[in-house]
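Missing here: one protein chain of the complex. Every other protein chain is in place.
Labels run A and B following the written order; every chain starts at residue 1.
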Amino acid sequence: MIEFKNVIKQFGEKQVLRGISFTINEGEIVFVIGKSGIGKSVILKHIIGLMRPDSGEVWVEGQELSHFSERQLLAIRKRVGMVFQYPALLDSLTIFDNIAFGIRAMTPEKAEGLVHQAVKEKLGLLNLHSDVLARFPSELSYGMQKRVSLARTLVLNPSCLLFDEPTTGLDPVNTNTVNDLILRLSRALKVTSVVVSHDMHCALQIADRILLLDQGVVVADGTPADMVYSENQLAAQFMREAKEKIYGNQDRR
Amino acid sequence: MIEAIGVRCLILWEGVFALVSLFLETVYELFLQIFCARLRGRECLLQCYSIAVQSLPVVVFSLTFTSLLMILEFSYHMKMVLRQDSLVPAFSTMLMLRELGPVVTCVLLTSRVGASIAAEIATMKVTEQLDALRQLSLDPIEFLIIPRWIASVLAAVCLSVISIGVAILAGASIASVSLNYPVGQFFNTMFVFARFTDFYDCMIKAAVFGTLIPIIACHHGLRCKLGAQAVGNATTAAVVQGTMCIIGSDFILTYLLYAV
Partner (left out) sequence: MAIKIVVDLVRETGATILFLLVVIRTVARHGVSMSQVVDQIYVIGFRSLPTTIMAGSFVGAIMAIQINLQLRDFGAQAFLGGLATSVTIRNVGPVLIAFMLSGKVGAYTSAELGTMRVTEQIDAIRCLGTDPIQYIIAPRMIGVVVSSFLLLIIGLMVGIGGGMAVSEYHLGISAQNYIQNIPRLVSWSSVATGIVKSFVFGVLIGAIACYKGYSASEGAAGVGRCVKRTAVETLVSIIVADFAISSVSAFWHELAFS
């Protein structure tokens, strides 16, 4: 459902993606891991069309995106939602207007009553109380803002969700809420999730597959169990601590 | 409504108070450093380089254009009022030295230097480097502000003088080209109006402006709150207030130096 074929992307002198190729199937939860600054967010941005590859192909739901215009990308963005690292809420709008922003822009013909309904529905999913709707982003805590930004993306009922470090900066309770949600969406609604994260713990718990990035290509691709017992040095480094917590010390080398 | 005005006045007063106390603390530190010979020479030199030397091209470029502009404008006006343009060099030099030289130089410096200092210090505050400095018993004022202040005052004065010099030369060349004014005569008539005291006044103005820029910048950098917007806010405030204070103090100085 999402496929990268030999994608190359360069920023000035720096080549970030060097012919990267991988496939993500429908309904999977895939974690993309790697060292900081390696280009994980760049991959997400290619999937949703915020960036175009210098060469190579990006296939999303059977359509090749690299030469799409903004208008054509609109159709893709109705089905693919992205949750950014920062809450990225618009400070001048109320929470309700923020959450409804996407629906109003993409389906302007929808009646306000239906919009209200859709918004309220998503609040429940994220443990948000409806009296938060009249407030402004600056009045909410960071954790709540992140949940609101999640609600904003979910309200469009996308078939694919991209998460850029969703649990970074959140306390354990909020982290669990978000992880549970990703899991539930995937299982119940067959939503494909691509998660960029440093949270190895989380990866081992909920991922169907883990992609390890290094030097602009995928160096390891497998289930969490594959990664934990992988012979790849980098994978071992990444997995070591989380593995000990989950699988215990049985495998100390 | 009255309450809102009152609150704003209080905030303003608090800000001014903090600024003035920062200024006084800095002066005190400066004297301590000079008398105890603890000046951080290397730090000062580094700051001088980044402030003065790197701003030189921009300032000279801008003042050259301003000077060319002055020649044009005064030629137009002199022809209108006095029917002859023999005094154009005199007028334009006078205005450059007294007003535009220091003001344009220092407004440019505020934008360049004031913004950099505010951004640098705000970033240091947000990334907790200032706390780290205090932990190492390094007073931020001594370590950060004094070298920048010295560098800024020197930069303002030197850059003003150098760029006015270059600008006058540029003016002379354009006068000889477009007004058919012999260069030698340009330099002779230049001093009809511009007296040597004007040169001093220019340096005084530049020194005052040069003092204001880093103090205001550091003040805003140090007071910034945390968060992604903080650095941007501090930088903007430094530039805005710096420019305003320069224009305001230019008015006060002009009044004191010339109208009293």
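The rule we apply is simple: contacts are C-beta pairs under 8 Å (C-beta built on N, C-alpha and C of every residue); 3 or more make two chains touch, one makes a residue touch a chain.
The shown structure was predicted, so the numbers you read here are calculated from the model rather than taken from an experiment.
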Residue, one of A:39, A:102 or A:166, that touches the chain absent here: A:102
Chain not shown: contacting residue from B:58, B:133, B:166 or B:204: B:58
Hidden partner chain, touching residue among B:19, B:52 or B:68: B:68
Residues from chain B at the interface with the omitted partner, ascending: 57-58, 61-62, 65-66, 68-69, 72-73, 75-77, 80-82, 91, 94-95, 98-100, 103-104, 107-108, 110-112, 115-116, 118-120, 122-123, 126-127, 193, 228-236, 239-240, 242-244, 247-248, 250-251, 254-255, 258-259
Residue numbers in chain A that touch the chain omitted from display: 45, 48, 50, 70, 74, 77-78, 81-82, 84-90, 101-102, 105-106, 149, 152-153, 156
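The rule is short, and it goes like this: only the chains that are shown with their structure count from here on.
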Mean-CA-position distance for chain B and chain A (Å): 48
